[in-house]
Each structure stands twice: as C-alpha cells, then as structure tokens.
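One structure follows; several queries about it will come next.
Shown here: the complex without one of its protein chains, the others still in place.
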Amino acid sequence: MIKTETYQLSMGPVHPSTHGVLQVLLTLDGEKVVDSVPCMGYLHRGIEKLMEARTYFQCLPYTDRLDYVSAMNNNFSYCHAVEKLAAIDIPEKAQYLRVIMAELNRIASHMIFIGSLAVDIGATTGMIYPFRDRERILDIFNELCGARMTYSYIRIGGVRSDLSSAIVDMINKFLADLPSMLDEYNNLLTGNEIFQHRLKGTSLLSGEQARRLGITGPMLRASGIDYDLRKDNTYSSYDNFEFSVPLGKNGDNWDRYIVRVKEISESAKIIRQALDGIPDGQITAKVPKVLRPPKGEIYDTTEGPRGEVGYHIVSDGSAKPYRIHIRRPSFINLQALNILCKGYLVGDVVVAMSTIDPILGEVDC
Amino acid sequence: MQGKGLLIGLSVTLRHFFSRKETVQYPEEKLVMNDLFRGGRLILNEKKCISCKLCAMACPNEALALTVEIDEQKKRHMKKYVHKSGRCLYCNFCVEACPTKAITWDKNYEIACYHIEELTYDAVKRNKEDENNEY
C-alpha cells in the first residue's frame, strides 16, 4: 500500500529568490503547496524604537532604511505626517518637487519589481534591462542630493535642494527615453508567451479577499478595487495633476504585473505635468531649529509604490516622538502569501512572492 | 500566433548583443562624484571650526565623538574629531548643521577596509599627518 504524506520545506532565509531574508515555511504535497507561512523578523532593526530616542529631524534617515528602493516615498510620508502634526505649511514649490521625486522613485521601484520578477521566472536578461534603466533615476537622485539609495531629500518643512537646470535636463531626457525602455520590456517580457503562461491565471486574489486583508497599492488595484490615495485622499499637490489609476480584473499575477507597468507611464505623466507647472518660490518653510509638535497624535498616509505608507506619531510635546508606529505596506501585503500560494506549484510560490513585491527592510522594519 | 513573442524577444537580445555596452571599466575609468555627494571621510577645516559641537548634536546615530579643549585665552580648540564611520548613516546632517561650513566630505568612495578599527578615524589627527607629509 503506497502512502503519501506532505512534507515541510523551509524556503529561505537563505534562498536565491526570497528578496532578502524572508523565510517561507511551505507544506508541500509533491510539488503542490498545501500551506505556506511567511516567517519574518530576520532583518528587524527596531527602527520604531530607535526613533523614540531621536529628535523629529534625526528620525528622517531611518525612514530611508525602511523601504530602501523607494526611500523618497518614505521620507515623504514621514515628513507629511510630522508637518501635519506640527501644523507647518509647505511652500508650493517644495510640494511640486516632492511629487516629482516621489514619482521618479515610484518608477525606479517598479523597475526593480519588473527586474526581480523576471529573474525569479528565470529571465536573467529581463532583470538587467530594468536595472540598467533604473540607474539613470539613481543618477538623477545622486545629482540632486548626493546619495543613490538613502536620499533624506524630503525634509520636514520642504526639500533639501533645488532643481538645477542640469537635473531638469536629465529628468526630461529620461522621460523622453521611457517609452522606448517600456517597449523593450514589453518586447522581451510582456509579449513573451512563456512569461504570459507563467503569470496568467495563477495566484488569484479576489477584491474581497484583498480588502479583508487590508492590502493596498498596486496589489489591491490589480484585484479590481479602485483605491489610490493620490486620488481618493489627495495630499500634497496631487490634485493639480491629471492621471489615471490602472486597474486589473482578475487579481492574478499577470494583473499585478501589468498594473505596475502601466503605473510607470502614469507616473511619467505626473512628472511631466509637475515639471511644466513648477512654481517659483521657497523650497523650505520656516521650521524651528528644535521642533516640538503639540501634544497629540496623528495617523497620516501617503501612497507608496507598494501601497499605503502610514505613520502614526504620538507626541508628548517634547522634541522627540513618544511613539511612532509605521504602517508598512509590504508587511501587510505579505499576509496574502498563503492565499496566493495554496494549491499552486512551487514555481508559482516564487512568482507570487515576486508580485507581492515585498522589501524586507520594510517588512521587518 | 504562439511563438511570435518569443521571436520578438530573441530579436531584442540579438540587437543588444551588438549594441554599445554600459559597463564602466572601473579601475581604469572612475566616475567623478558631484558636489553634493555624501560619502568617504569627513575633512575638518580647523581654521573655520569654532568647536560648537553642533555637528555631533545633529548626528542621529552618535557617529561623531568630539573632544574640545579650552586653552588659556578661553579659546575653544578641537582636540579630537573622531568619526566612527561604521556607525555613520551618511545623512549629511552634520555638514548641514555646521554654521561655518567647516566640515566637508572627501568624496572618496574607495573606503573598504580589512579591519573594523580602520573605520574609526580622527579628522584632526589626519590633518596633522597631512601637514607633516607636506613638509
């Protein structure tokens, strides 16, 4: 009598495709996934706790290190929350600069997504091309603030430095080349039948399930729910710009991929409008040297490339925050892993993990 | 038609096979860092420095350990300016906090080293060594 039984496979934390140090405990029946449990915490640095011992200004570099491929968006979210708490008005020009940089960083982050998805599916060349193009965005940021990954560019009260004409040229050139870059990815990956067969119809996540799990960002929109904070809870100067929110239908891997690819061109649209309409004026508001926000608390969110980045800041009236809690979108999106993997094959686990697009710095915080 | 996408993909890679390459041949050609680049070691201009310790106060991670000496004329002198680059976040807050623009980055990105002790250095001592080397 042949008896079969399930077995446990520990995928990670040292594994070529877990995007950092994520461990997934898979229960497998042959190659079929019965259960998958993401185990987090291998990259925990206690950033929330570290922030309690630092002044509001000093917390900023730590937000860079949460979601390190879209540090601008984290800076943005943190500064937005603190400014709201301390009731600081930001000059219009700084708002525009923030939007431009956040959207550029969104493009860079989605390029990473395309690249890491490609390499997880096995198309190594599909990884190199987006990474090569992302390099140009990093060059722009390097020119702008002197760092390629941890920018600390968006500051409480404004931004760090103004756009020079050289940087404007670089951005314009990048935007002009962007359609041909996207064509290249589409020709190499999107149009590839093997790629399509791998993504279409796998790892379904219905809109209802996504909403219940609190999933946000492109992953939620891929499931067909129109929820984008840039439109639905507009902040900064996003209401000045025309852009659409791409939506998926089925919530499968393919939709999650295609939504992000479309978002790249939407972000480019925003940047173009912002560059054209950039007003004159100051880039920083008057902020006291020692910032002591009034006693109270605030929860403020912005739309990061992975979803809703939220900062819950409790102030006791001193120069240091009493408590900061960060809503990290990757962490919450990763909760969908079991739904995405159950009943599919080991090869699909890797793809599902890629299309969730978690950044472990953010998951473990 | 199945297979068309595969052929288009092959044409893309073949085009790149013959196209210009992006690699910078590192040890021979080196990139020049821009003015705002944050990285490398801190250079302290002792003539400008007023020993106010604002840089150390701005540092989020206590990477700067300064020792200030007050001489007979009640003038403050920087005796030690220890930068623990292992702790440094390279956030540039110290450079921005300086009221006299006395500290700058040396923009050297070849700072890998074999021993952990080499990460910590004294900028004042380095200045003295440089002076000695000049004479």
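A and B label the chains in the order they appear, each numbered from 1.
Please note the rule applied: a residue touches a chain if its C-beta (ideal position, glycine included) is under 8 Å from a C-beta of that chain, and two chains touch if they have at least 3 such contacts.
Here is the rule we go by: contacts and distances are computed from a predicted model.
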Missing subunit (named according to UniProt) among the choices "SoxAX cytochrome complex subunit A", "Pyridoxal 5'-phosphate synthase subunit PdxS", "Peptide/nickel transport system ATP-binding protein" or "NADH-quinone oxidoreductase subunit H": "NADH-quinone oxidoreductase subunit H"
In the full complex, displayed partners of the excluded chain: A, B
Residue of A:Ile100, A:Val119 or A:Ile264 in touch with the missing chain, whole complex considered: A:Val119
Contact partner of the left-out chain, one of A:Glu31, A:Asp169, A:Asp183 or A:Glu208: A:Glu31
Residue in contact with the excluded chain [from A:His197, A:Arg212, A:Lys249 or A:Lys295]: A:His197
Residues of subunit B in contact with the chain not shown: 6, 9-10, 12-14, 16-23, 25
On subunit A, residues whose C-beta touches the chain left out of the figure: 7, 9, 15-17, 31, 118-126, 128-129, 132, 188-189, 192, 194-195, 197-198, 345-350
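Just so we're on the same page, only the chains that are shown with their structure count from here on.
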Distance from the mean Cα position of subunit B to that of subunit A, given in whole angstrom: 27
Interfacial residue positions of subunit A with respect to subunit B in the complex: 54, 57-62, 64, 125, 132, 142-147, 150, 152, 161, 184, 187-189, 191-196
Complex contact set, residues of subunit B against subunit A: 2-6, 8-9, 11-13, 16, 22, 34-39, 58-61, 89-93
